[in-house]
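Only one protein chain is missing from this complex, and each of the others stays in its spot.
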Amino acid sequence: MNSSYILRRVGYGLVLMLGVVVLNFLLIRLAPGDPAMVIAGEMGGATEEMLESIREEYGLNKPLVVQLGIYVGNVLQGNLGESFFFNQPVASLIAQRIGPTILLVITAQILSILIGVFLGVIAARKPNGVMSGFVSVFATIGYAVPVFWTGIMLIILFASVFPIFPVEGMQSVRLRGADVFTKTLDIAHHLILPAFTLAIIYLAQYARLSRASMLEVLGSDYIRTARAKGAAEKTVLFKHALRNAALPILTVAGLQFGNLISGALLVETVFNWPGMGRLAFDSILRRDYPTIMGVLFFASAMVVVANILTDISYRWADPRLRGKS
Amino acid sequence: MTDTPDYKAESPAREAWRMFRRNVPALVGVVILSFIVLATLYGTFFYAGDPYNVVWAPHERPGVTPEFPLGTDYLGRDILAGMLTGGGPTLAVGAAAAAITMVIGITLGSLAGFYGGWVDNLLMRITEFFQVLPALLFAMVLVTLFSPSLWTIAIAIGVVSWPQTARLTRAEFLRIKELEYVTAARAIGARNKRIIWKVILPNAMPPLIVSATLTIGIAILFEAGLSFLGLGDPNVMSWGLMIGANRDYILDAWWPVTFPGLAIFFTVFAVSLIGDGLNDAFNPKLRER
């Protein structure tokens, strides 16, 4: 792998993040009302001295360009502002919340890709078979269900009918003093419903996409070559075809990441999952703008990182791109 | 293959319509969607009820009291009345947001695809930038900063959704602008504006129509999500809001959240059946596989 490509890709990612910072700044300035008030948060009950100190800190009396410079400078130093509701720096608030979100999003992503691709491959073997019909119906349904509603339905189902999974939070209070192993199991147990709720939409889409992609690949000449060698059907399907069909799936997986984070926001709210989405929701109700902007910044950063990883793995997976810059 | 078509030549639109009419799932979608639209437009003529008024005891089960066929919510408000009034805003915002998405996406995408060069470069960088922002979160921020109303919600959804349309339009423009009839139009001295609007865009329409349909579905889901979070227009009843308002009581009563959710689901389901049907109708070759 060509390291100058990676460097360039990371550099571009940093430029995009700078764009997010500028956007955050513009949003605060464009919002109706006194920007100091916006920063303090409307429900903060900000006093006049507080507002004055904010104006001082952000240079709100100076020209716009200077303000932008100050804002960007702050962010570069890791200072995303202060949450006036929590009385804490936004960066440390998010640091506490980002872990659960990453756990939820990555688990959902892995679940949906593994199950979705498997269903799609099975369906592609018989393009007019029962499984193919199931996949396309399931994909259309999965696409149309509001994710928060799926979550609610699952809560109703598992809280009252089959109480086998916890429906709220990430850890059981009674296990506070337990050992790491028990705690990990407990988190995994709590993770099942939210992760599955989030995965189900994307699972359906991956199933449909991998079916289409596999059908396309299965018609190609090199598949016939593999069969002509005497390769078993399983080898043809999972080695020769899937390695190629995976390329468009990988692209979509990268593009979906932003949507996955949006979905996580709703799922966290429904399941009281203590992540960034829950934080964003609470902060929006409190009009705690520095925190909201911080979440937007970090969520975008997650998308940027995911995109870089996708691009790099795509180049690794497709030898035709490896040498190129 | 060497086979020659044995049917007489048809205009592509007519052929697409002929294919669409034979597509059972798409017709099912049309029927479901028509029913939902008619119910939200005229339902209140047949079933007059105020969705905001407390009319009965809270959490009346559906099917128990004939006056309130779908039961009542945690305050004792009529759920069927909410369903009938709550669909309008959802559908309106969905349609408006899809229109905004298409206008932004088609404009930027066609400029990028047609002019290429630095215009393309600049517009594509902007598109990539917008794709980095998690759409729902960005929409939430926009709605809160600019105070929620049906219009701000529609605009916010449009602002976060256009990049895909722009990419699709650009790809179509890149493909079509190399085709012979575009070269021919240039050769007879047609202006760029004419080539974009009268020559390329009409030929790019089929995938864009499909995409517009699917965008309506996504926009409806967005609106529902925002309303569910309580970020919708606080003065307007909507399906998402009904679910959000009742979510603290789901373990006491399943119906106040289930029916509005089903309504959202069936609407988006119908729209995507229609979208798939249009897609198949425009690409009959794909179906033979």
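First chain written, first letter: the chains are A and B, and each begins at residue 1.
What we mean here is this: a residue touches a chain if its C-beta (ideal position, glycine included) is under 8 Å from a C-beta of that chain, and two chains touch if they have at least 3 such contacts.
Methods note: contacts and distances are computed from a predicted model.
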Which of "DMSO/TMAO reductase YedYZ, molybdopterin-dependent catalytic subunit", "Hydrogenase assembly protein HupF", "ABC transporter ATP-binding protein" or "Phosphate-specific transport system accessory protein PhoU" matches, in UniProt, the chain that is not displayed: "ABC transporter ATP-binding protein"
Of A:M37, A:M50, A:A178 or A:A317, the one touching the omitted chain in the full complex: A:A317
Residue touching the undisplayed chain, where the options are A:R8, A:K62 or A:R243: A:R243
Residue, one of A:I94, A:V167 or A:A226, that touches the chain absent here: A:A226
Touching residues (missing chain, whole complex) on subunit A: 220-222, 224-233, 240, 243-244, 317-320
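Definition applied: only the chains that are shown with their structure count from here on.
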Contact set on subunit A toward subunit B in their complex: 16, 19-20, 23, 27-28, 30-32, 38, 127, 140-141, 143-149, 152-153, 155-156, 159-160, 215, 219, 255, 258-259, 261-263, 265-266, 269-270, 277, 280-281, 284-285, 287, 289, 292-293, 295-296, 299-300, 303-304, 307
Contact set on subunit B toward subunit A in their complex: 128-129, 131-138, 140-142, 144-147, 217, 221, 224-225, 228-231, 240, 243, 247, 250-251, 254, 257-258, 261, 264-266, 268-269, 271-273, 276, 289
